[in-house]
Structure formats: C-alpha cells, structure tokens
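One protein chain omitted, others in place.
After this line comes chain A, so read on.
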Amino acid sequence: MPKKMHIELTVNGQSHEFLAEPRELLIHTLRERLNLTGPHIGCETSHCGACTVIVNGKSVKSCTMFVAQANGADLTTIEGLGTPDVPHVLQTAFREHHGLQCGFCTPGMITRASKLLEENPNPTEEEIRFGMAGNLCRCTGYQNIVKSILAAASELNAAKEAAE
C-alpha cells in the first residue's frame, strides 16, 4: 500500500486536513470523509456530472479527480451554494420551474449551472443546453432545467441592475 499523503482542502469555507491514499477519489473524500453527500455518483467515468463540484473556480467532475490533485484547493459543493433559509437563486428557480424529479442529478446540475451563469450571465437557451451538456438527467428531459436556469439568469441580472 503506497504511503498516505497529507492533504489540505477548503470546502465551502471550512478547512480540512487529513491523510489519504493517493488513489482516493475526490468524490469519496467529499461523500465519505467529509459527509457531504450532496454530490452523487452516477457513473464514475466523467459522463453524468452527478458528482460536479467547483474546484478553484472551475466545474469539475469529482469522480475522476484524485483528492491528491485537489490538494490545497478551494472547493464549493451544493451544500455551500445556499442554505435552507437563504437558498441560491438557482435552488429557488429549480423548485419554482420543476427543474427536478428524482433529485439525483440536481446537486451537480445546480452546481454546474451556478458556474455557467458566472461564465455567461446572459445565456440563450441554446447556450444553456450546450453549457449543461456535461450533466445528464434521466427524469426531466431538460426542458424545465433550461427554464429554471433562464429564470435564474434573469433574476440575477435584475438584482445586478437594481444594485447598480
């Protein structure tokens, strides 16, 4: 068994320090070590996006990243996006527009969408469909996911305008 590595991570603003095998996958670190079970496992091959988190400002599929590769990184998971009292605009929009059914893809979907809206605050429907293509959903047929993201975008933009 290879030597364990010393790992430091910041997840949702909280810092963690531990020893881990170099082969430990980031998704397992989050789910099993840190009890952040929002990100899910749907394939472990980078296809479904259920495990999507944000690593140093980028959308990352945490099933195909070793925790060793994330050493020193700053991470955000669905648990860090909003709270039950102050939900993220996307969390509200998904609920408002029926953007989820079984909910299994939802944490990854919303986490990815939050990044998409930073990359492109005014996406067209087509740009959303393209920008979300790394996240699979088996239940919704995407139509209401697209609708939710469009609604969140206009809400965020309206808030920005009001602030300016």
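Keep this in mind: contacts are C-beta pairs under 8 Å (C-beta built on N, C-alpha and C of every residue); 3 or more make two chains touch, one makes a residue touch a chain; residues count from 1.
Everything that follows uses one rule, which is that contacts and distances are computed from a predicted model.
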Any idea which of "Amino acid ABC transporter permease", "Carbon monoxide dehydrogenase large chain", "Sarcosine oxidase subunit delta family protein" or "ABC transmembrane type-1 domain-containing protein" UniProt assigns to the chain that's been left out? "Carbon monoxide dehydrogenase large chain"
Touching the hidden chain in the complete assembly: which of A:7, A:26, A:67 or A:105 does that? A:105
Those residues of chain A that touch the unshown chain are 21, 23-24, 28, 31-32, 35-45, 47-48, 50, 77-79, 82-84, 87, 91-92, 94-96, 98, 100-107, 110, 125, 128-130, 132-146
